[in-house]
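Just one protein chain is left out here, and the rest sit where they should.
Chains: A and B, in written order; residue numbering restarts at 1 for each.
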Amino acid sequence: MGKINTVNVSKKYTFKESLYLVAIIQGMMITLKRFFEGFVLHKKFTIMYPEERRDYSQRFRGEHFISIDNNKTENCTACFLCETVCPAECIHIVADEREDDQNLYGVKKEKKPLSFDIDALRCCFCGMCEEACPKDAIKLSRNYEMSVLKRDDAIYDLDHLKREVKGLKGRG
Amino acid sequence: MDQIMWIALFLKIAVVLACCMGSVPFLVWFERRGSAWIQGRVGPNRVGPFGLLQSLADVLKFFFKEDFAPKNASRIYYYLAPMIALIAPLGALTMIPFGSYVEVAGQVINLQIAEVNAGVLFILAFAGLEVYPIILAGWASNNKYSVFGALRGSSQIVSYEISMGLALVSMLLAYGTLDLHSMVEWQSSAAGMWGCVMNPIGALIFWICTFAETNRLPFDLPEGEAEIVAGFHVEYGSMKFALFFLAEYVAMIMASALLATVFFGGYSLLPGFSHLVGWVSSAQGWPLQNVKAFFEFASLFLKVAFFMFVFVWVRWTLPRFRFDQLMDLGWKILFPLAMLNLGYMVALVTYLARSH
Partner (left out) sequence: MKTELNYQSYKKPVIDTPPATPEAKPTPKITIDGVVIPFQAGDTIMQAAERANAAAEIPRFCYHPGLPIAGTCRMCTVEVEKMPKLMTSCSTPAADGMIVHTQSPKVRKSRTGVMEFLLANHPLDCPVCDKAGECELQDYNFEYGPSTSRFVEEKRVWDDATTKKLSDKVTLNMNRCVHCERCVRFTDEVTKTNDLVMKNRGYKKELSATDEERGLWNDYQGCLTDFCPVGALTFNDFRFHKRVWFLDKKKSICDQCSKGCNIEVHSDQNVVERLMPVFNESVNGHWMCDEGRVSYHTAMNPLRIVSPLLKSKGASKDAALVSTTWEFLFQQLNVVIKSSKKILFIIGTDASCEEAEQVKNWSSKLAGSSVVYFNGVNGVQTSKDDGKLDHLLRMKDKTSNTRGVEALGIQPINPNQVSDADLVIYLRAGRAQLPIEFSSSAPWLLWGVWNLEEVKSVQQKLNVVGLIPGLMTMEKDGSYVNESQLKQTVTTTIQTTGHCLTVNKVIEGLWIK
């Protein structure tokens, strides 16, 4: 066993400090001041949420959606890049052959997501899926009100993700 | 004759109960709103004007919550604990004189529910009961956290009861009586003075001990949310929890009233009130003594209100003690200080007696 050198860094209290009462009274004066500030001047930092809303950044990352083209077909081609990059492993895709759709150039989009589930409870909203997406299909909207009544509702399926999202200035 | 006394007794009980139980919702509201003001928040502001009905909503919620008991709890003690918790401070409250006397139909009615001449002992006895609900609740819940809370609570209350008792004894020496009425009379008499002026250290010790006795921050170790969930009442829900909640505030009121009575002149009129009494009495033509009794009651009420404010104020200022710090303060500082103070009081009383 080696000898361990320890250094006592605690400082000795002066008499005034060791009484504590002075410090206590000082502290109580501070809270008293704050009390009157709140009571008389109504000073507050609270945002009265449902009536008042905080202005979030344009780059805020909220509820996910998948962009759609003019035919209301999802832009997603089930490339699995988002599933690959997702650090929370919350995206689950099942891919399938797309039979029907034609894009602008008359070239068949070969592949489509048969199902596209995002487990919003696992998601950490890092936005990496958005970064990875080569088709700009998956995006994060600015909606942060995502409460659900059932756990199942927090797993977003393709129908939910394909909804139209408006007011995305500076995104996409 | 007796009938009037009986009616007066019930009226007194009604007034005291109404004042003390009726103020609890307001106190709860004030605690939450006050803490919000101190912390730059808003606090409850949705239910009723200024959120005043929030407590009512809480009570409603408590009533409609499921009343369940843990499977392995000791049923009798488990249900007994919240009852004792409320009964003990209410019982002690009966001793507190809230005015000198009123004259109704030629009858002199003392404004004190139980006119016991050994009132202080009675109060100490009831205050001592306050340790029971904590132990019973903690043990009967059959929960490790609640047992921790109970152990902490019991050791804390027992420790601080000694200092509190010594501080009280020092004042008993000065007053030479156990009757709270006489104490207030002594303090308001021309020769007397407020107990805190005569014995400031004793007053401070007593004040600190009231915090510990009522388990308020910075002495709320029995509850210690951050460490032991909710301490001794972790297994209590619905109205049983509400009883504990109520008991805490009633105990605060009782402690404040006792503190006011013993050290701060009790129901003796606040400065300036004596003029008010004369003015109101002559202006309205009401009997002087009754008006005076009303203002005495108002004085005590204001004093208690101030101490209640301090309770809230301290709670949102000071953090909780660590358990060893708590014991250090109780045994190594307050207890010797209370002993020394007792010696000082003995000397003072002896000196005063000689000089007279």
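Here are a few things to note about the model shown:
Quick note on the criterion: a contact is a pair of C-beta atoms (placed from the backbone, for glycine too) under 8 Å apart; a residue touches a chain by one contact, two chains touch by 3 or more.
All of these numbers come straight from a predicted model, not from anything done at the bench.
The hidden chain, counted over the whole complex, makes contact with A. Residue-wise, the contact with the chain that is not shown comes from A:80, picked out of A:39, A:60 or A:80.
Screening A:17, A:110, A:131 or A:153 for touch with the missing chain picks out A:110.
Residues of chain A in contact with the chain left out of this view: 77-81, 84, 95-97, 105-111, 134-135.
In this section, only the chains that are shown with their structure count from here on.
Those residues of chain A whose C-beta lies close enough to touch chain B in the complex are 24, 27-28, 30-32, 34-39, 43-46, 48. Every residue of chain B that touches chain A in the complex is listed here, in rising order: 34, 36-42, 313-314, 316-318.
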